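Sharing a structure with you now.
All protein chains but one are shown in place.
Should a chain be cited, it is by its letter among A, B and C, assigned in written order, with residues numbered from 1 in that chain.
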Amino acid sequence: MSTNLGVWIAAFLTLGIMSFLYKDNPIYKFCEAVFVGVSAGYWFVTEYFTVFLPKVWDNVETAINVLQAEGRMDWFHWSYLLGGILGVLMLLRLVPKIGWISRWPLAVIVGTTSGLWLINYLVSNAMVQVRQTIIPLYVAGNLNASIGNIIIVVGTFCGLIYFFFSKEHKGVFGGAAKVGIWFIMITFGASFGYTVMSRMSLLIARMDFLVGTWLGLLK
Amino acid sequence: MKDKYIFRTGVLLIFLFMFTSLFLGMDTCLAQEMGEAEILEDSLAQPPAPPTNVVAKDAPNDNGHALLVTWTLSADDGVGRNNVVSYQILRSDSPEGEFEVRGLVPAGENIFSDEGAKEKEDANYFPPHKDFYYKVRARSDGIFSDSEVSAPAQAYGQWYHTGKTPVLFAVIIFSTFALVFITVARKGKELYIRPLAGIEAVDEAIGRATEMGKPILYILGLGSADMIATIASFTILSRVSKKTAEYQTPILIPCCDPIVMAVAQETVRAAYLEAGRPDDYKQENIYYLTSMQFAYVAGVNGIMIREKPATNFYLGKFYAESLLLAETGSLAGSIQISGTDEIAQIPFFVAATDYTLIGEELYAASAYLGREPVLLGTLKGQDWAKALVMIFLILGALAATFHFQWFLNLLKVQL
Amino acid sequence: MRRTLPIAVVAGVGLFMLVQYFIPLEEFETLYEWALDWTMVIGCFAMLLGLYSLTTMMVTKVKRKAPGWGYSLVALAGLFFMVFVGVVPHYQDSLKYGTLFMDIFEYIYIPIQAAMFSLLAFYIASAAYRAFRARTVLATILLVSAIIIMLRLVPLGPLSGINQWLVNFILTVPNMAAKRAFWLGVGLGATATALKIMLGIERGYMGRD
């Protein structure tokens, strides 16, 4: 058995969480409360140190220093203050009467990312995928590869048909859509099968900790 | 009023596309005539013949901190005495001034991109709009010979990245499809959309909660408020909460992101207002838990077990927690409707929830629930874009089979 | 001001982000970086909103002595203790290893997270047992494919080679085809959604008054 206090605390918390498998109980509730509280605090502190201080505080400080030392406005660094002001506007939600002002910073966020997403998705999801699916249907002297490529092109084609919304899935069209969803199901099965190993690894690591590190039963 | 506004934005958008496409025709590279190679006859000297025709010009498609240097290979590179080992590229800000080494390329190469940093503080800062002169030095073992100094060149940024033209076309085609069908839909033409089981189950699921007198749990996922999946989920939430307002069923929304929480509050409040029951809206039911993945799940699991909601919605961005949520929900006996665009998580939703919206279906859901012509119109436009993609797929496969390289080059995208 | 301005801002900023993709100029790069930084800054201010929401919820529970209010007290204590030990010693040092802040993270947060994550192993087994029934053709395809993939970890003697070939085939052929179709669909759907947002058609995220 371990003599390390940290190990005992960790073991207690691990068992507390796992007890949820049997049923909800006070120990799980306690662990859950600790988990939620500590994680929210952790998140807040990391945001403070990794975003607020370097992106707002430091930049504005530089801008003020430049103003004091050289007497000129350093617009590049001042601009981050504007980001800060937008952030403060977000907080105006808490004042019911002028809460609608918080839509402005929201609009900046959504606008920025919608422009970005439009390009990103179009390029890396649509165009690059089309480009990569362009493969020869016949590979000279390699029957396996030829058959594989034909199946890939047909599968992609049918899969896309499945995602058609404005046409009824019946007749040949419906048949193709069905083949498409078969392909998709094979993929889901494969994903599932592969995930089992990862999840088991996590459990094995925990068991190793409990049985090995904590109880000292292994080796 | 609204429609007019949308129309104007559309027009503005098209105008801007046209404007940017004007730059297509502009060849921003400086075309410089390459002179006849002047071969220097070397006599008894050991060093290799110097490179000739050193030309510096602005590097294309960049932000203005690079020059492209080209030259004609030394007469002794690979032929002649065959003693050129490498070329050194030297730069100065005056023809007579001191030259500094900028780079080295092996023999046989005749192009070098002299790139620098854009920050003034950086040691390797490359000032734009400033004349630079280049020399190329052919090096042999310990001995070398320099080319003549090039004509001055300046680095400047470009207004259009020529490598991105296919993307521009794709954006234009896609937007055109969408805009055309929005117009068609607005004219009142009925557009068909095929049924989606997950969407049709929404009403039934809300009805069940009302009968049982239990709340509805709506999870917006782990994504931030600007992710496409989350935004699609907001639109669905707005429909769902309008229904819950009508049925007077409470809706619980624990959030993983403070901005998502703020938006969810706004959305639900508006839906209650629209349903004519603003007094039933309870802000305290839409709250922030924590932003850390598993802590959030621990909290939500607790809610599911203790509140026993009749219906759980999981719509948005989900990662490994998908199965933790869905299994706990099914343990609590709730009807569950899920949807995400994370392909790795869909199998778990398929296995553990009653209805699943797969990928694009999640985005389309807003059109299904709203049935507004503009939304249906974009859905139709999207399908047309899909048809186009499928045509490209087939043509591309044929082109690859029969080696039509030019067609394949059409789709080359410079990232 | 309440609705029109935000929607105009979305359209304007979105259009800018779209156009700047095609323009390599330095000024546009800087603006782009600003826009990204600003969204991050707004996000970090919004943290205060989250904190406020969580605290009021918990405090109300404690005040009303609602069922389980004791746990709310625990969560509140955890939250404020973390913020206290994190922010008070000040300046970046809290995030270095060896501080009380990081110790709590390592000895309390990490074990709970790992335990929570490992619950998945149990859940995946129960999902397999309950849900993988060959009810329909689709369900059968899903479960057969999953079993084939899982069998690669089971020693099958001479059959291992065949299984390996099947796994390989599934991953490189149907898996690839379906993923492409899926990604293409998502790509077009997301592009359409982004366009709808920029045009002000999709605005569920903004409330509606």
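FYI, contacts are C-beta pairs under 8 Å (C-beta built on N, C-alpha and C of every residue); 3 or more make two chains touch, one makes a residue touch a chain.
One rule holds in what follows: contacts and distances are computed from a predicted model.
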item	value
Options "Proton-conducting transporter membrane subunit", "CHASE2 domain-containing protein", "AAA family ATPase" or "Sarcosine oxidase subunit delta": UniProt name of the undisplayed chain	"CHASE2 domain-containing protein"
Contact partner of the left-out chain, one of C:Y32, C:F101 or C:F117	C:F117
Missing-partner contacts on chain A, residue numbers	21-22, 50, 132, 187, 190-191, 194-198, 200-205, 207-208, 211-212, 217-218
Where the missing chain touches chain B, by residue	115, 320, 331, 343-344, 415
Contact set of chain C toward the excluded chain (per top definition)	97, 110, 113-114, 117, 121-122, 124-126, 128-130, 132-135, 143, 146-147, 150-155, 160-161, 164, 171-172, 175-176, 179
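One rule holds for everything that comes next: only the chains that are shown with their structure count from here on.
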item	value
Pair sharing more residue contacts (C-beta pairs) when A-B is set against A-C	A-C
Whole-Å gap between the CA centroids of chain A and chain B	16
Residues of chain C whose C-beta touches two or more other chains	7, 11, 15, 18, 21, 39, 42-43, 46-51, 54, 68, 109, 112-113, 116-117, 119-120, 124, 128, 142, 146, 179, 182-186, 188-191, 193-195, 197-198, 205-207
Interface hub residues of chain A, defined as touching at least two other chains	17, 20, 29, 31-32, 35-36, 38-40, 42-43, 90, 93, 103, 106, 109-110, 112-114, 117-119, 121-122, 124, 126, 130, 133, 153, 156-157, 160, 163, 184, 187-189, 192, 195
Interfacial residue positions of chain B with respect to chain C in the complex	2, 5-6, 9-10, 12-13, 16, 20, 23, 61-65, 118, 128, 157-161, 164, 167-168, 171, 174-175, 178, 182, 224-226, 228, 231-232, 234-238, 255, 257-259, 261-263, 266-267, 269-271, 273-274, 284, 287-292, 294-295, 297-298, 306, 320, 323-324, 326-327, 330, 341, 343, 347-348, 350-352, 358-360, 362-364, 366, 374-375, 378-379, 381-382, 385-386, 389
Interface residues, chain C side, partner chain A - complex	2-3, 5-7, 9-18, 21, 30, 34-52, 54, 68, 71-72, 74-83, 86-87, 91-92, 94-95, 101, 104-105, 107-122, 124, 128, 137-138, 141-150, 153, 169-191, 193-195, 197-198, 205-207
Residue numbers on chain A that touch chain C, as the complex places them	6, 9-11, 13-14, 16-18, 20-21, 29-53, 55-56, 76, 79-80, 82-84, 86-88, 90-91, 93-94, 100, 103-119, 121-122, 124-126, 129-130, 132-133, 148, 151-160, 162-163, 180-190, 192-197, 199-200, 202-203, 205-206, 209
